[in-house]
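The structure under discussion appears below in the form of structure tokens.
The other protein chains are all here in position, but one chain of the complex has been omitted.
This part shows subunit A:
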Amino acid sequence: MATSVSPGSSTLKKEKEESFFEKIGGTLARRKKTKEAQEVEAEGKHAIESPTSPTVPDFGPEWYSLAENEERSMLDPSCREDPQLVTLKKILLDWINDELAHLRIIVKDLEEDLFDGQIIQKLFEKLENIKIEVPEVTQTEVGQKQKLHVILEEINHILPNAWNTDKWNVDSIHGKNLVAILHLMIALARHYKAPIRLPSNVKVNMIIVKKQGDVLLPRTIIVELTGKEEQEQGYDSQERDAFDTLVSHAPDKLNVVKTSLINFVNKHLNKVNLEVTDLDTQFHDGVYLVLLMGLLEGYFVPLYNFHLTTTSFEEMQVLPPGESNTKYKVFKNNFKHVKF
């Protein structure tokens, strides 16, 4: 709301200030001067801010003047109140603000604050830990679009399967298309495993208007923002959540969990005459983990692939990166079956 509402809010403030001046009295002339000064200030402010809000959010009649067969889409206004959508927006907004807090950036509205690319740039720079070489502030529409283009290019390059996505593009983001902005933010949150839990099954209706033979044909399509998998697939964030919750809410139960984990591990390791007594100190070198993997998955890891007794950190790095990653996943999957 920064741009469209802030002029309103600032005038509101000014009115208050004015009344405040009134109260302390002062001459009419003085009052007039203040008023003039404020008018100039407001004008200047408007002059600065107006080009940053080039597209008119309330669609005037000209918006509907479509060429033959041209299509235009917009969010079904009734959906805006959908509690699911509101939650989704709120969660994303909180996440963005969390990420950007150190830059003292506060985002109030996804549509109004993100379209010019500035916030998206800062967010992406923070997440990917890079610097994108674009002008810090751009006032013109052309400049903003160029900037957005560069930023989206970078993002699409890094997000998997994003290069061919039609979910967002420069025009839709710059046009404050909420659906496009949401798609982009969800994709970023997923890719960077944001510690948030997105509500599942959020769907919105899009109205697509098409002009055909001088008649505007509206049709509604359902756009899926988040799917069922949000809960099933189990993003890292959720699993981290489970342990986080445990640690933060029931530290007293931690030992119970540890014990059941040790029981689970020993049930398998006992087969090869090994036993774990302390999770904290005996798992750090990965040796038991490797053995446990083999026991659970039905293979033997030839002993030259790792060091049975590790003496240095190098020796602990037993597996090639890709391999250790999959093993870690399998390990986690196996833990899913453990009853706490």
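For this structure, a couple of remarks:
Throughout what follows, a residue touches a chain if its C-beta (ideal position, glycine included) is under 8 Å from a C-beta of that chain, and two chains touch if they have at least 3 such contacts; residues count from 1.
One rule holds for everything that comes next: contacts and distances are computed from a predicted model.
Not shown: a single chain whose UniProt protein name, out of "RNA polymerase II transcription factor B subunit 3", "Acyl carrier protein", "Protein kinase domain-containing protein" or "E2 ubiquitin-conjugating enzyme", is "Protein kinase domain-containing protein".
When the missing chain is restored to the complex, the residue among A:142, A:254 or A:272 that touches it is A:272.
Summary of contacts with the chain left out: across A:107, A:187 or A:291, the touching residue is A:291.
Of the residues in subunit A, those that touch the hidden partner chain are 271-273, 291, 294-295, 297-305, 319-320, 323.
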